[in-house]
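One protein chain is absent from this view; the other protein chains keep their places.
Per-chain residue numbering starts at 1, and chain names A, B and C are given in the order in which the chains are listed.
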């Protein structure tokens, strides 16, 4: 019996010890009316050999085209050691470290992770991970609302159900944030009557329009969210926005790419006093693209907001002999203690990805991250320059961007992408539908993985594609 | 500096402790005339990302055609757990277990391996591995000669240099053994004046010709070698040959496929008293094809020959507290103690492959090995039946074979193979040059990995190929 | 020692990154980082050695019996990992066109179907990234359902007091208030209390069945009727699905929504705290509200459903597609098992738990709930021993660590004092169960004869008993 170690003899002995004649008797408390019939939609079991053959076939049905897509998930080189270590059974098959003395490996790594993330973000504290960047932003919004004394009588999402009559909390959300991050945040927070207020971007720079923000000055907003870089890859004037927000009694929630923080000003140093909550997706730190995950969300904040922070937190302490050791701490914030009054419902988070990120950062070090980030910058600028030199292609924004950029075309982007894919190039993400004002717009990215030949291949392919008729290659809807 | 952890400060401190000004001074005992110039043929170092790209390219340049080649290396399913475990740093990066107390993992595994190999072969003892099957056969021949009191005054290859005047030792080697095994054995033993005497096979059965053997009765031969199955995949009458050899004062050296021993009579039970030395290649037990290795050789023998056994042997013993533990034992046979009088020069062997084989056998168990071997049998017979039903194809031998068989063609096999390869089929090994008497002969194998569709694909491809002109597709030489 | 303590200033040249730092010309200075982040500077060997040794300080399924109740710590077949990590899967960009990921999407479509079949639901979404997010999604669907019918007064979620903490927390995140329903001493829900509690304000009831007390809720049909009659919906917390795989189906019991913990029932590894997957299934009437993305098949092509296809969806829960790597592992596991293998899961998980329960009783332990069948887990209460010997369930747990076993879940469910919730899973052998029961019995004996052995445990691990109070009082949350 695959994965079941019982011999006939053992089964007989065990049934005798229990005092029943057969296994079926153990289910006799289940009403007969509820017993399941046969499971027709589930195929017969396969041997490992058969399942390997099937999965190899399925793997071959996915493309290996050159990838110039970013938009929140980036193809980076992951040192081989990272997953060789993560896949060790002791990490891979452990549970959440409830028994601290038997989980020092996982616990110490989380402590090291918290240390590295606070170093990268220049914040005071970090939790042990959220599900992903988008849901981390939603939790950051909830934190900001809980911390806003003007809105709620006291902390704790627990009150949510009972305060329906309170005025809704509001958050300023620039539209140049990742569109799906904005959707996810809405899904997660709207049950608690929180309103997300759009802030338009400047059509020339793609960055948040300070003049538009100024229109909200004086209003009761719990926080303003800033992406650095924003969804378009453009850089925001983070100092000015941070200071404006603080002057107007709003918290600042930063949404950042952790790899780029190795070279960009860390949120803890934005403006006069720094951002208050920092979140983002940890994927660039050791997670393969993998069709969208598992990645992980990170969430850091200032000391003052610590008790609002959801999720696990690890602290260093001592054992009976006074030797250092690590435990889960401040658990009274969490659902298994506080239940309906917890900071969040999160329980299982993305532990193994945190292990990967910690090892990834340890191996690359600050210098390795900086060189990687700078290579992304250089490749993207090289690609942008060459693509935008082609007839019929222009760069939409005129201010500094990092490793993503937006191109505008005269022809339908969807058709161009299809034609590029046929040439083995995944050319980027069509953002025309999300941002109609940008026309036929394409978001493109070139990480350190894209060699000079790769870039040349894209340029050549696009040139060829633009030179030919594209009618009907892709339904435009 | 890749892989070198020294900081400038540490280098300075270390040089000061040594009392030299710079690292270069540490090489001042090397005569100037011998200092190397620049190494032009060695390219500049690559980053891990660059080397990954290169090796992925190279990997793609190797084919993924359907494989029907056997001839000593077999495509079997290896449970995923095998290499996940073998690749653990504690196995992968340990040295030979010289410090027993710090190497109990490796040592116990070797002990378990010895237990499993003796169980499979029904022999008394096993060593901890040889390089591969072919070199294991050479060592088996040397053992047999050392054990032959008629040839040498006493054991020990040490005497080899001094006994050039003795009559040469002789070994009966059927020509239906793997041709390369015979070559390797020759390479390794001929320096010690050992003669390998060919024994022809029966043209009808492909098996060793007992009548031909009988011609050698009474001659001084140290041993007769038997392959089961032999190179053609045919089964030998092992009982008869074993008894004949023993009656004529020869030892019996068995060359066997360890996977097939799960269903074939083990050498320890051949004839009245069993074979004396058993060797072969362990590749079918957990080693991927990998272009030819690493695999490993196994070598087992009867208790009486133990002191002639080359290589490492692990024994169970006790520690100071009386608890069981494992150590390398009988080291006085080995080169690091006995030097020129050692049983062999072997030192580093194929340890990690033994770890793989042990885990492989533990996971599959006797039943898993039996089912696998039987599937190989069934697939090969299905394939042989269908191929030999094609016009112009015939099965060469008329007696039982296991999972390899020889086909004879009217057209040149080399050309047929090239045409098959163009259709994504690696059709087998052309043995026409090694065995001219068989005409245009092809050795074919179908393991448990070949599905019904794979077999049908081969049949269809061969049918198509035979139906077309093959002129000039492959140089016939 | 922390990785930071192996660091030395000026150590550099990781061969994994580009050799040089390209200039960042064009970025205004005030947007750049003034100095490098304080990350450790170590060689690859130092990192490998450090993290290899740290790994050895963990208990895990691969090294120890890990009978953590409610967590289903079964064997994670290795092949699920190696296949999920094939470059053909790990290299897929989530935003690449559907045509470029047909192999992956085919697996997901089949996984949705298999989950629907085994649970008896009409449709599944694989979006939620753990059980708690599945609960959130399920409760949000219940809310949206009522709203879509104009039934806006249903503001209250009913939850038995034995429930996991995520149930009330998820309900509150969706804007519900929570009303607790008491549990009887025999482990069943108090039907009278339930009947009294339901009303026009009732949005639904969240239930785990078998419950966290390790017994099957025998009155589930009555419960379903009471809630449904009051206009509420039934939510199934799938954490304990392992107990009933192929034996009975939540959909047939009357549940309208369900989440499954693929990292429990379907054997994806827990990774020291995730990633997980809390795929949600629904009855027909809730299908329109499923969270996105969902995989569908148009003719011969798989693709994701979007907001355009599903305007009533509760929306998205993650930037892309939940945790595909986890989903692939679950898919592979289910294909290995097949229908017959799933039923065996329930049978042997149940056999193991009932055997241990019988053995526990025989060896003198008090059961949390007596005279009932255990499901896949059961409870020992140490209330009496605690009183007599002044040792706690936590002391028992720590002493077990010294004996080479991970401890069962302690102090959950909260209803039963000084409890150990023990879940062996189907993949453990009798040999292991017997060794564990012998250890428990020995500890019981020690509690009476040498209680300090329990109180000072563990003694054989990398650290001795850790001071949690100090950790919370003198917060040290990062290396400085």
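Going forward, a residue touches a chain if its C-beta (ideal position, glycine included) is under 8 Å from a C-beta of that chain, and two chains touch if they have at least 3 such contacts.
All values derive from a computational prediction rather than experimental measurement.
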Missing chain -> touching shown chains A, B, C
Missing-chain contact, candidates B:359, B:416 or B:441, resolves to B:359
Missing-chain contact, candidates B:222, B:344, B:408 or B:432, resolves to B:344
Touching the hidden chain, out of C:307, C:370 or C:431, is C:431
Residues of subunit C touching the missing chain are 6, 8, 15, 43-46, 48-49, 52-53, 56, 61-64, 75, 77-78, 336, 427-429, 431
Touch rule applied to subunit A and the missing chain gives residues 1-10, 45, 47-49, 79-81, 84, 89-90
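FYI, only the chains that are shown with their structure count from here on.
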Note: subunit B sits from subunit A at a C-alpha centroid distance in Å of 49
Cα centre of subunit A to Cα centre of subunit C, whole Å, reads 20
Two or more other chains are touched by the subunit C residues 11-14, 16-19, 42, 44, 48, 52, 77, 79, 81, 83
The positions of subunit A in contact with two or more other chains are 48, 52, 77, 79, 87-88, 448
